[in-house]
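Structure provided below as structure tokens; questions to follow.
Every protein chain but one is kept in place in this view of the complex.
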Amino acid sequence: MITACKILGKDVFEDFFRNLANGREVFAPVQLTGKIVWGPIGGAADVDFSLDNTDMSPKEFFFPQSECLMRFKNTEGEGGRVMVPAPPLATQRVLLNIRPCDAAAFRLLDRIFMQDERTDDLYWLDKREKTILVGLGCVNPCPECFCTATGCGPFHEEGLDILLTDLGDRLFVKPLSGRGQALVADLPDAGPQDVSLAGDVAAAAAALVQRPAGFEPKKLAGRDVLDIYNLPLWPRLSETCLNCGTCTFVCPTCHCFDIQDEVKGEAGRRVRNWDTCMQRLFTEHASGHNPRGEKRDRVRQRFMHKFTYIPMRRDGELGCVGCGRCVRFCPTNIDVREVVRRMCENVEAISK
Amino acid sequence: MKARAEKIREIAKRLLQEGKVDVVIGYARGASPMREQPFFARTPEEAGQLTWSSFCVGNTAKFLVQAAGAGERAGVVAQGCASRNVVGLIVEKQVARDKVVVIGVPCLGMVDSRKVEARIARSEGRRVESVAEEGEELVVRGRGFEKRLKRKELLRDNCFTCQHRNPVLADEMAAEPTAATGGGDIDTVAAPWEKLPAADRWASFRETFTDCIRCYACRDACPLCYCKTCFVDDAKPQWLGKTQDVTDVASFHLMRAFHCAGRCTDCGACESACPQGIKVRRLTSKIEKDIRSLYSYEAGMGLDAIPPMTTFRADDSDDFIKQGGAQ
Amino acid sequence: MINPYLPYPVRIAGVRVETEDKNLRSYWLTFENTNDAAAFRYEPGQFAELSIAGFGEIPIGIASSPTEGDTLLFTVNKTGVVTTKLHDMQPGDVMGVRGPLGKSYPLAAAEGKNIVIIAGGFAVTTLRSAMVWLLNPDNREKYGDITFIYGARAPGMLLYKDELAAWRRRDDVRCHITVDRQADGWDGMVGFVPTVTEQAAPSPDNAVALVCGPPVMIKYTQPVLDKLGWQADQILLSLENRMKCGIGICGRCNVGPYMVCKDGPVFTKAELDHLPKEY
Partner (left out) sequence: MSECTEHSGFRPRIAAFFCNWCTYGGADLAGVNRLKYPADFRVVRLPCTGRMNPEFVLHAFRQGVDGVWVSGCHPGDCHYIAGNMYARRRFTILKELLEYAGLDPGRLHFSWISSAEAEKFQRTAVDVIEAVRALGPVNAANVAAKTMVMELRKVI
């Protein structure tokens, strides 16, 4: 049972950090050559509560872009070609100041990487179990954010162990899990004033997030897949897409991968690498047949996956947390909000 | 900029009305601040959405191969660099001259949004929410701030050193020709690592490409990249590993740059497309500098030009050929 | 906990060239560890990832039936990097198998019914599994009539020729083996699978059909079944998309909301009618 919220003065943050970093590697957003990236944190002084969200989502921590799954000896005969799984993560970790949208994305990915006990992805599970997520409520949403429209929000709690709210000289601390609770047990309880102040900060932040007009993915729920699939808008929507993988690689919920074997001399390994549904080769068969051979098919796949297929299979949950990265980084500025608006508008025009 | 945009709309509308083209490929207002998006206008009404600003950082020529594949006659809004790519595509026989109508735009250079962000201190949590262009100034606004910046100081690196701002091929013009160059001396800034001692170059290379996520946006934004199967996707044999290993990332970038030799117009679409802000032109600018100095060639300057990598001269330099030591 | 990416080590016990063009070979694989054999519990219609360290994995339908013991049978067409390597491998070589993966033909639910199997080309593999399973004395009596329609380009391109001969001799199976064109020494039927199906005219009454074959065969067989009065929910098809992980995560094999590797590869025609044709 989660108990009271706590208060953490920034003047004593160092003590808290020391406790947090005790036996754990701590990572947080840092500024590096003009970009905001996830980096290792050596001491409390390196933690910056004013930074925007990182350009890349922290999914790399659980689902590295290249990950060795297993190794083998690349030789014929006894002892050769037998797979030995890569060792589990050797450390415990903390992701500090993770944005609620990114944490919510991991909850969604949990449902995909861990579907049943026969097929649970142990590589994902291992890193998830060994990583504590300390969230920071987001008070400075970017112009492309639309988290409140996807059922997420700047102070969304799902997936976090602790949620921090920056109150200027102090942090309002909300423990959200057993391990979060254990970390903050020694902090003083928050008074009613701070509780209300934190509520105001969260409400103000939520109000800042844009609510894109016409973005109502609920309207897609319950529609026949083919109604949406066959909408005439797809060719036009996809014509400016370059079919690069940017949107999928910056996306916190995209999780497609490829598995490849690499050998050199007697060493061999099986590696999984991020892959993207935007690439023609993603679905191409060895025979040359390709179920999604056209650009239109691939663009449609990405949007329908997030807003039709995942909701159908995951109790209505969207495959998008509204972080806005794909809009921000798309080389041709394809806007998911506009795409969904048009999907909704067009599908509504078809009588049920 | 406004006058250019209006003229582009007017020309596009006319071309579509007269049935001279099936589509006009240009830019429309983007969804994000400091971004315009490529746009395919297919009706005279849609031509009204075309625009022109300091943020048209892609390359419209990129889409011509796609339009040609669909059998469409395309109008293409092209500034100097993009018009050179149109020429290049015609020379490389990817696009037929009579299937393209070039709407030329004398270009004043495009603004690098990352430079703007740096100037308004994104690090302090300040986000650009809108940018208005007022003459040579950009009025940048966000929550709680407004800042006026000089457009000229924020141009993309390639636009600073642009040598051909006016279209080299145009069937229509959206403005009177402008000053030919961006003012910067390309040969002094191209190939920045040449100035480094040889031992430091690799360190700089690594640092430059360390953030690459291999999304291939640089390749896919490039109008030169139209191969049906790219070398990185070849499976039999598979040349490149698909991992984030330095060797795989480096090999990709080296080969990508090499494939642009004698073809690159330094349009900067690759660098603008990169979600990680990688300075990929550090490689292509070196190659193009060599092509200029060795073969006196600039890509896309004429429909009759022979691309330098598809020809040779008997007296081409071969200083690098080993002579086989003393007898 | 099971690592779903870790293949079971298996040894190639036997290899047989199946077709005259030598592009299809059958491989009999035995588990190196008896525990693995016990863990690998499969049913007809499921597939597995064949894993060759250094080359990769390929999803291949299991052609053996669990009634045949612990040895697995796969029949592999030489097309890509992994299959080409597999074609170079010899009895005694060690490789890996990961699975079983996907859903099987719903044979248990079809008890008491007539079964019609329609196969084309080398898509017959998992249908061989189904046939062997159905014809097993423990199972045969639970089903009504069994009709087996199978076509290949030429006599030399038919798989499992000995078994086909044995099935033709049985009186509790209606076998219709056909080839596209008349060939020397062929005394069986001649004609495409849809035509032969029309002639055989299997009744849809209290029946299910398992259909596997190249897209063109499916395309032209469908109207025949429609004409014979078959309903979409009586027809089961097995899809073959590109699959990597085999466990519904890696994202490349989906047809609409379903992952072919985990929710398939067996779907009813009724299900597919409401899904994009991305297969």
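Worth a mention:
Chains: A, B and C, in written order; residue numbering restarts at 1 for each.
Everything that follows uses one rule, which is that a residue touches a chain if its C-beta (ideal position, glycine included) is under 8 Å from a C-beta of that chain, and two chains touch if they have at least 3 such contacts.
What you see is a predicted model; the values in this text were computed from it and never measured.
Put simply, the missing chain touches A, B once the whole complex is considered. Residue B:287 is the one among B:77, B:215 or B:287 that touches the chain not shown.
Of the options B:45, B:134 or B:316, the residue whose C-beta touches the omitted chain is B:316. Here the missing chain is touched by one residue of A:45, A:204 or A:267, and it is A:267.
One chain of the complex is left out; on chain A, the residues touching it are 262-264, 267-269.
Chain B meets the missing chain through residues 191, 193-194, 198-206, 231, 239, 241, 245-248, 250-251, 254-255, 257-258, 261, 283, 286-287, 290-291, 294-295, 308-312, 314, 316-318, 320-327.
Throughout what follows, only the chains that are shown with their structure count from here on.
Separation between the centroids of chain B and chain C, computed from CA atoms only, is 51 Å. Centroids of chain A and chain C (each the mean of its C-alpha atoms) stand 39 Å apart. Once the centre of each chain is set as its mean CA position, chain A and chain B turn out to be 31 Å apart. In chain C, the residues touching two or more other chains are 80. The set of chain B residues that touch two or more partner chains is empty. Of all residues in chain A, those touching chain C in their complex are 69-70, 72, 74, 76, 80-83, 85, 112-113, 115, 117-123, 224-226, 229, 255-261, 263, 268, 270, 275, 277, 282-287, 291-292, 297, 301, 304-305, 308-310, 312-313.
Within the complex formed with chain A, the chain B residues making contact are 30-33, 35-40, 58, 62-63, 66, 114, 117-118, 122-125, 127-129, 143, 211, 213-217, 219-221, 233, 241-245, 269, 272-273, 275-277. Residues of chain A that touch chain B in their complex: 31, 34-37, 50-52, 55-56, 65-66, 140, 142-144, 208, 236, 239-240, 242-246, 248-250, 258, 260, 262, 271, 273-274, 276, 279, 281, 295, 327-329, 331-335, 337-338.
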